[in-house]
Structures are given as structure tokens and as C-alpha cells.
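A single protein chain has been removed from this complex, and every other one stays in its place.
Let's look at chain A:
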Amino acid sequence: AQNQPFHHSRPSGWLACCCSYHNGQNKARLGQVALPLQWRTFMTSADLFDIVQYKLSDIGEGIREVIIVEWYVKPGDKVNQFDSVCEVKSDKASVTITSRYDGFVRKLYHEVDAVALVGQPLLDIEIEESAESEKQEDVREIDGGSVSKDEEDKKSLATPAVRRLAIENKISLSDVIGTGKDGRVLKEDVIRYLESKQVAQFEKSSASKDVPSSQSTSIPQTPLGKSIPTSAAKVEFPAQPVSSPAQVGEDRTVPLKGVNKAMFKIMSEALKIPPFGYYDEVDVSQLVDMRKRLKVIAQQRGIQLTYMPIFIKAVSLSLLQYPILNSSLDAASEHITYKASHNIGVAMDTPEGLLVPSIKNVQSLSIFEIAAELNRLQSLGLAGKLGTAELSGTTFSLSNIGAIGGTYARPIIMPPNVAIGAIGKIQILPRFAAQGAIKEAHIMNISWSADHRVIDGATMARFSNLWKQYLEEPTTFLLNLK
């Protein structure tokens, strides 16, 4: 990833072990966010400090280079996180750069009046690491490295610290899906695997409890897309969550881990996107009728047919006319890639949290095939077994927040995608028919968000109209059969 914020530099002569660092390729540019806590060095010397190259991060407005105006620190100074380190200028703006770390300044890369490029090192900061635990692990590392019982473990790439974590928790590294470079297993992967195992156990134990059916009410725990309440007349509160209530009266602080941490990082990235929203309502009365008939046929084939596969296929057909909505934006190099495959992500509320696995190549799949694939992903999601293959490669996302409740939403675009849609619940509402008569209509709201750097309102509007047309007049699907 060309825009990694910093790179770990090690003085020569230290014990060269592989050092895990978070690679941004697999998970939507997560690597762009600094993760100092993950840095480890394995060394024989007593010196336990890390020197980090602090690069000039993107200051926005397409600015590629700035001039250094003034340094507020010099080599040897102690610097705390958020302290000002220097002042730089672009054409119109004077920008104060602050430190991301606590530590000591070791080297300044530019003099005053010199040009500094975005993405290039600005200064070196020596970061302190917790000395005690490091020392102990050093000793064990050298021992543990040579005694490797499990042959399989050797095949999966992982640092000694990660291996130790796996051994301590009695798991085999080959069971863990590695998300690092070359399939390397990272500490996060092990933690996530452990959590999913715990959740799976919990799920088994709680299966005997009374779980409300998914027919009439919306349940927070089930994945989205299973059912859409079709009745607006009956207002029912969602069933109580199955898990036991949290302890009352005591605060509980936990670090962001696993899926929550990933979501935190993605959302922080997503904040950089200037979104605009486009909302509309779709009269799906004909679709509701059609589905009633088709559902029976699908069940004979062993497939649960919900509205979601139809929505997904309609998105894909509409994307054929507006391919820019299926593109991927590389903000750093200001390139967009029009993606050939329509890999439609479907937001799922799993026991681990929000996950967005995608259905690949929707443009070549029939609605049946999409339904089957969606069922498969949902069961994987429930079991906590959604892997990188399912979770990566999304080009466009859909969220069915209506399954839980709600009509309008403002979904957050997942970078590097440029658009996302949130489908509200279907309500039965009165609408005017011909000659002013009132009819019952099934109304569903759609909320699109798009990246305004790439998509303009007219394109979004036309795409939405086309999608809406497919759903309001399902027979138009026929005209697109290939």
C-alpha cells in the first residue's frame, strides 16, 4: 500500500524476526490508520525503543506538497501526543502539524523553507514501549522459536508472539484465517477466532431458550434480510434480546477488538468521504404479490426467497446502465476504477457485529442463485465463519435496516466504494390510484448515500429511478433476460 502512514525501521544488528504490521490490502485501507500498539521488535539488546518515521499525512484539498515554515521541536526534545511539531504552508492555508505519538524527537527531515511532500517522512520519533513485558517475552521467544511441535503451525505465517498466544489458548494456527500480508496470521485474527468460538459456544447453550419466530416481529439478533414486516397496522416492539442483561451499576471499559475495531477504523476512514444522500419511496405492491407466488416455488427448491435477492438483482441491472456507481475510488492517486464485477455487499447483523459479506458477480447470477448464496452467507454469518473471501471485494453495498425497523437512514459509504443503499421497511400506506380513488400500496423507502467527489446528484437520481422502476414493474426484469 503506497500510503502507509509509517514504516518500521530497525537499526541493523538486532535479531531479525518477522514483525507483524497491519497491511491495508484486505480490509478497506485499514492499514492507513496508525496502530502503534501492534508494533513489536524482537531484540537481544536491552534497548527497548522503537523509532518511527512520522510521515506528513494528507491535509486535504488535494494538496501534494507544502513548505515548512517553522519547527516547534528539535532533535532530543520530548514530545507528547497532540503537541505541535511544526507549521507548514500551502497556497492559502497555514497548517499546524501535531504529533501522533509520545516520545522523543530524533531527526528532522526538512529545513525551514524546504518543500515537504505528503506521504513522505517529516520527522523521526522514538516511541517508548512497555519495557517489562517485552523483556520477558524476548527470553521466551528464543526458546519457543526452536521448539515447534506442530508442523502445521510452521506453515502458517505468524510472529512468535502470535504463536504463543495461539498455544496459550490451545488453538491451531491453521484454523485461524490470516488477514496479514501473504496470509500472515495477526494477533487480531487470533483474538477474533477466539471470540467467535466463544460466541458459537454461547449460541449453542442459548438455542434451547425461547427464541421468537421471525414471522411477525423484527428481532435484533438475526441477520438482516431474513424478513420484512409487511404489516404497518400492528405496531409491535422488538422482542427482548436473548442474552442476559448487562450488570447494572458498574462501568466496564473494554478495548475495541475484532469486528468492532475494524468497524471503528473503516468508519473513521469513511468520514473523509463527502457524502450526499438521495431518498425515495418505491411502491412495491406488485413485487409483494409476485413474491408470494414465487416463494412457494423457491421453497420447493429448498431456498428461502426473500425480497433481498430481488433488490440485489435490480441493483446489478441498474449498475449496468450507471457503471460509475460500481467503481472504486483511489483518493490518493485520484483514480477511479470501474469494476467489472458487481460484488454486492449485504450488511449483516451477526453475533460478532456488523459485517458486510458480498455476493460475487451478481451480473451473471439469476435471482435463485443470488437467494441461495445469500442463504449461505447468512448461515456462515450466524456461525461466525465469514472469512476474507466473503468479506472482501465488495463494490456496492446494500443494507436492509428495514428488517429491524425504520424507514429512512443515512448509510455510511465503505471506502473504496462510492455508493451504498439502505432499504427501509415495507409499510402499507394509502396512495391515490386512477380517478382519485384511494388504494392500499406497499411502500418501501430507499436511502442512497454516494461519494460526491465522484458521483453527482443526477446520476444517483437516474440510477435510483431505474432501480425503482424494476421493482415497481417487476415484469421489466423479463426484458433484461440474457
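Just so it is clear, a residue touches a chain if its C-beta (ideal position, glycine included) is under 8 Å from a C-beta of that chain, and two chains touch if they have at least 3 such contacts; residues count from 1.
Operating definition for what follows: contacts and distances are computed from a predicted model.
Engineer: Unshown chain, UniProt name, "Origin of replication complex subunit 4", "MAK16 protein", "Protein YIPF" or "BPL/LPL catalytic domain-containing protein"?
Structural biologist: "BPL/LPL catalytic domain-containing protein"
Engineer: Just one of A:Y109, A:Y279 or A:F368 touches the chain that is missing; which is it?
Structural biologist: Only one of A:Y109, A:Y279 or A:F368 touches the chain omitted from view, namely A:Y279.
Engineer: Of the residues A:K92, A:R252 or A:R293, which one touches the chain left out of the display?
Structural biologist: Spelled out, the listed residue whose C-beta touches the missing chain is A:K92.
Engineer: Go through chain A and note every residue touching the omitted chain.
Structural biologist: 59-61, 67, 69, 82, 84, 87, 89-96, 98, 112-113, 271, 274-280, 321, 410, 457, 461-462, 465-466, 468-469, 476, 479-480
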